[in-house]
Structures are given as structure tokens and as C-alpha cells.
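All protein chains but one are shown in place.
And now, chain A:
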Amino acid sequence: MKSVVQLKDEVVAPADGYRDATVDSGARRVITVAVAGNPNAGKSTLINAIAGSRLHVGNWPGVTVEKKEASFEHQGTRIRLVDLPGTYSLSPYTQEEIIARDYLVQERPDLILNVVDSTNLERNLYLTVQILELGIPVVMALNMSDEAQEKGYRLDVKGIEEMLGVVAVPTAATRKSGLDQLLEAVVATAAAPKLRRPKKLNYGYDIETAAELLARELALESAPLLERFPERWLVLKIMERDEHVLRQVNFGDEALLERALHHLRSEHGDDVESLMAEARYGLASGLTREVLRKPELKKTELTEKIDRVVLNRFLGIPIFLGAMWLMFKLTFDLSKPFGDWINDMTGGPFKHWASILLGAIGAPDWTVSLATEGVISGVGFVLVFVPVIFLMMFFITFLEGSGYMARAAFVMDRAMHAIGLHGKSFIPMLLGFGCNVPGIYATRTLENPRDKALTALLIPLMSCGARLPVYVVFTGAFFPRSSGTVIWSLYVMGIALAIVMGLIFKKTLFRGEAPMFIMELPPYRMPSLHSLCVHTWEKGKHFLIKAGTYIFAVSVLVWFLLNLPWGVENRKDSYLGQAGQVMAPALAPLGFGTWQAASSLITGVIAKEIVVGTMGEIYAPKKEEAKQEFKPFGEEVKEVAVSFGKACRESVSNVVSTFGITSLDTQEKEERSALKGMVLKTFTPLTAYAFMAFVLLYMPCMVVAFAMRQEFNGWKWFGVAFAYQTVLAWGMACLIYQGGTLLGLGG
């Protein structure tokens, strides 16, 4: 007798795409609903509105395309929502399309929830037409119906249902309207899938005749294929010569295909794929004409009015630069006081409390040093950047949600083509100025693997915020009157070298033109605060968790490297100091061949700001911990609260005040004055500038390295970045120092 498991394995889902919903351990029905739709159709907003905190964010297996899932109960039915990547079609051109299609074909969800932008019906219906080919029951969310109504659009919902054989529900996800009706439709459709049969759309006499012929031939000669895949979908894909499908089904019977397509080819030529695309577009267009009534446009719509200015060939780039300037200003001015507050707290009261706590439990002295100088300092470095990251993500989310980011990509497209990329690559590079890590993660918005890799290779050349403390210390010491200009020159150096490297890569590793892509310009809209917060958290928490985990562990390991061999008196003799001594000769031609500079650069690999921290530790005289005076606990708690209030006030006043590097406040300058004194003794203006250039350009920090590894499933592209940046940094610093010396600037 066969076991239950064996029997279960033999069950094959029926070829028409229907299957019965499963039941969970509590004998409730469990239905799997795949959510499919175009990008910007409001899919994420709809899912967030439905699932809320039950939403689980992960990655699709083997790739870095985001996967969202939620499981919840509605009217006694357990619904498992699986969010597919936003796509315009189910053709195998992008990773997202392949993921969405493979899931629908292989996993056979009980139902597809097709999210459609009601204000852009015709374009969205192209995907719908392809979804219907799968034969899986479809519930259509006519999303943004409120916006459609405001525009005066009249949608014939019944007509859509009748023509497509779907259940259509008008929704407005931003207002959470229509969601209950949508879920009811989902449950009802899943309960009676055979009653809600999607219509088989007619692609025209010639295509349908060929499809029927091929289906008959397949039934005779490759019947098992028709059991494994939805019949109509498989037939159409074979007719299109979809290589991905042909490989998957191992179809190689050219004679059979030729027999089926003979008439079609003789009438319409060899390009059956284009013919099918035309048929689908025709259906989408015809259906739209049938079900949508638009008012006569008497005046230009708001979006068009704004776009006339924003996309103007002369004004576009200045407006974009202005918007970015404002975003950076707001991000850094608002976040800096909070970053400083966290820095003060981790450097003061938290260290004090940790040492008291460890002392109270009788922990060895060295563990106190490890906790305060290693763990708290290390993790503190990450926490200091949390306000910057979250605020930056908030503004980026706002710009994305408002529709402006798509315009920015459009405006920058021509400039980016010069280095073999298109405008969409500019956004991750822009993010790199705040922190390279979110920039690397943002490359996942690029469809093409070539663009992703090239953009990621150039992002580390964008001077991130972590390099700023190094610049501040050195320019404050050597260029006090022109520190702003010197720092600006370093930012420009990064951009200029990114252009040069882009051109070099375009002619070597990434030969060929940047692929064309259609830039969608969604209408301007005001994103809701809830949606902004949810998306900001989703983007920011990755940084928090990932960076926190890595840096916590690495901080502890670095502390050991600075304190081993055990009991080492002079940091020069520690393992890290010894490593610095080994590396120092290689830096001699650059003008800073000391073990201190080399050790700082080694630890800076973890995070660039650690260069300053390590230098501070190396150059600072030994602290007499016992002589330090601490305030009583209650007073310190009060100080924490008071200083937080001060940070809030400072944050607001920073925004109100005119722009400038006001956030680099005097307190920070005073704290670093001792280090500046030591730096003045060991560097010259020329070596200081060469050192800053080296910090800007040398290998990406460890968090970027791990981000690159995760985004590209391996170390290959990080290896390339490491190699070229090391050569570039050494070459530029050498050029600056040796060139400057030849010009007599070395004194």
C-alpha cells in the first residue's frame, strides 16, 4: 500500500490552473494568493494596508529581489498573500518578470490578486491579459479608484468582470477603501474557483488556429507537458519561442512547431513574438475603450504642468540639484544633533554605567575596557548613523512616493549614458553620498545585472558621510580658513573619478551600450504618512540590523587586535600596530608612511570613520581611568534627557538657519583639538590632502563589502572594487604627494 506521502507526491495540479485550497492543521481553509501588478500600481501600499504588521519581508530565493508575504485570517479562511515583484509583463526579460512568472507557473497559487492602476488602465491591462493566459482565477483590484474618480474617469466594473471573467473591486489603498470587499471577493472566488473561470481571450484567427493546432500536436506527442503547465500559457510560450520556457520544458521538437506555425508565418512573417505582443496590446486597448470613459480634457492636468518645468531641458538638472541639496541639508541638519547626542551618550554615561555594572558583578578589568572601548564605541559608531540613515530613507521614500524620483532618473539619463549607464543608476549613486551601503542596496531597483554591477562598482567613489569626520579633523588642522572648499574638492574628486572609471569599465568589463528602458513617469501624488513610515522602516531596519551585527562582532575583534599580545604596553607592539608597521613602507611614497597612519587605515576598512577613532587612541596620551570623575547616576540620567531636548531644539534650529556646515559644532572641534595637535606634528598640508584622498578612494568599508556580497551573491564584484580602488587610491595619493612635492608644495 502506498503511503500518504507518496500519494501526495503523485498529485499533479490540473492543467487548467485550478486546484483546491489546502487546509491547515486547524482544519481551516488556507488559500495562497499571489499579488501581481505593474510597478507604481499601488501594490505595496495595498498589501501594507491589508496586512499591516503581519507583513514579512524577505528575498526571493537565490536573488536579491524583495519578497513580501503575509498570513492572516479573514472570515474563517486563512489567506497567505505572496507579493510578486512589480512587472509590466510576464516576458522573461528582467529578473522580476522571471520570478513572478516562475512563481505563478510552478507554485500555482489558488488565486491571483491583480492590482491595477485605474488611472492607467490600458497599460496595466497588458499584464492582466498575460495573467489570464495562466487560467488561474483572478480577482482584480481596481486601485487608485479615488484618483480616477477625481479625474472624472468612469469605469464599467461589471463590463470588466464580464469581458475578462474576473471579479473586479474598486479600491483606494492609500485611503484603505474597498479592502473588505476585496478580501470578501478573494475568499468567495477561492471557494468556487470553477465558477469564476477567467475568459480565454481571442488573439485573432491566425494565432488561435496555430495555437489549437499546436495544442493538439502537444496532446499527442508531449502529453505530460500539458499536465505540468497551464495548457494555453504553454502553447503561447512555445509559439513565441520563449527560450526560458523551452529550456524549462525541454522542448526541442522543431518539426512539430513548424507544422503548427506554418500558416501563421506564411501570413505574418517569422516574428511570432511581436505578433502576439500586438494582439495583447490590441486587447488591452480595445478593452479600455469599452470600459473606460474619460472626460474631455479642457485644461492641462497638474502633473503635466509640473513636468513642463521639472523636465525642462535647461531647468531639469538645476531643479534636481536643488532638490538634492535640500534633501541633504534637511537630512544632515536634522539628524546631526541626534547623532551627536547618541555619540555623547555612548561615549559618556553608557560607558560609565557599563563599567559600574561590570565592576559590580566582579568582571575582570580587561572586560570593562572591552565593553567600553570595544563594544560600546564600536556599536556607538553604528548608532550615530541611524538618524542619518532613517531620515535619508524617509526623504528618499517621500521623493519616490511623490513621483519625483522617476523624473530625476529621466533628467539624468543623458549624462549617465556617457558612462554606459542610464538615468535610473543615478539614484543609488546619489544615495551613496549619505552612506554607500543603502546605495548598494538601492541597485536592486535596476533590472539589468550589468547596470547593477557597474553602478555598485562606482558607488564607493561617492564620498559618504563616514569619511566626513576624517576630512573635518584634517581640514580643521591644516586648512582652517578653506575647509569647506577642500572638502568640496574631495567630493568633486570622487565624482570625477567615478566618471573616468565608468568610461574605463564601459570599454573593458562592461562593453556595449546601456540598454534602453522605458521610464515610467507616474503622476505626482502626496504619499501618506503611514506609508512613508512603513517604507522608511523597511529600508532602514536592514541597515540597523546588518550593520549592527557585523560591527558589534568586528569591534570586539579589533579590540583584541589592539590589546594582543596580552599586556602590551605600547600599541605599536600590538598585533594591529605590527600590521601597521608592515604596511607603512607601502605608504611611504604617498607621504604618510607611519605605522600610526597605516594602522588607522587598516581599522578604517571596518568603517571609514574609525580612521579618526583609531588615530585618537594611538595619538592620545594614556588615560588615567581612576582619576576620571563621574557624576551621580540620577544627574547623568537627567543629563541624558536634557541633552536629548537640546538635540531636538538644535535639529529644528539647524533647519531654520541658513545652510552651512553648522552641524559640525564647536563641541566636536574642541573634542578633537588634541588629535589635531598631534596630526599637525606628523602631517603636512600636502600629506594631509593625500591622506584624505586615500581615505576617500581606498577599498570600500566592510559593511559595503558585505552589502556587495549579498547583492551579487558572491565576492566577485567586491573583489573588482577592492582591486581597482586600492590601485586608484594609491595612484591618486602618490600623484598628489609626488606632484605637490615637485611643485614645491611639500613644506
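Note that in this section a residue touches a chain if its C-beta (ideal position, glycine included) is under 8 Å from a C-beta of that chain, and two chains touch if they have at least 3 such contacts; residues count from 1.
By definition in this document, contacts and distances are computed from a predicted model.
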item	value
UniProt protein name of the chain not shown, from "Glutaconate CoA-transferase subunit A", "VWFA domain-containing protein", "FeoB-associated Cys-rich membrane protein" or "Sugar ABC transporter ATP-binding protein"	"FeoB-associated Cys-rich membrane protein"
Identified contact with the non-displayed chain, of A:F433, A:W595 or A:F706	A:F706
Full-complex contact with the absent chain, from A:S91, A:S177, A:S285 or A:T367	A:T367
Touching the absent chain when the full complex is considered, from A:F72, A:F552 or A:W730	A:F552
Hidden partner interface residues of chain A, rising order	56-64, 67, 69, 364, 366-367, 370, 541-542, 544-546, 549-550, 552-554, 556-557, 560, 566-567, 706, 709-711, 713
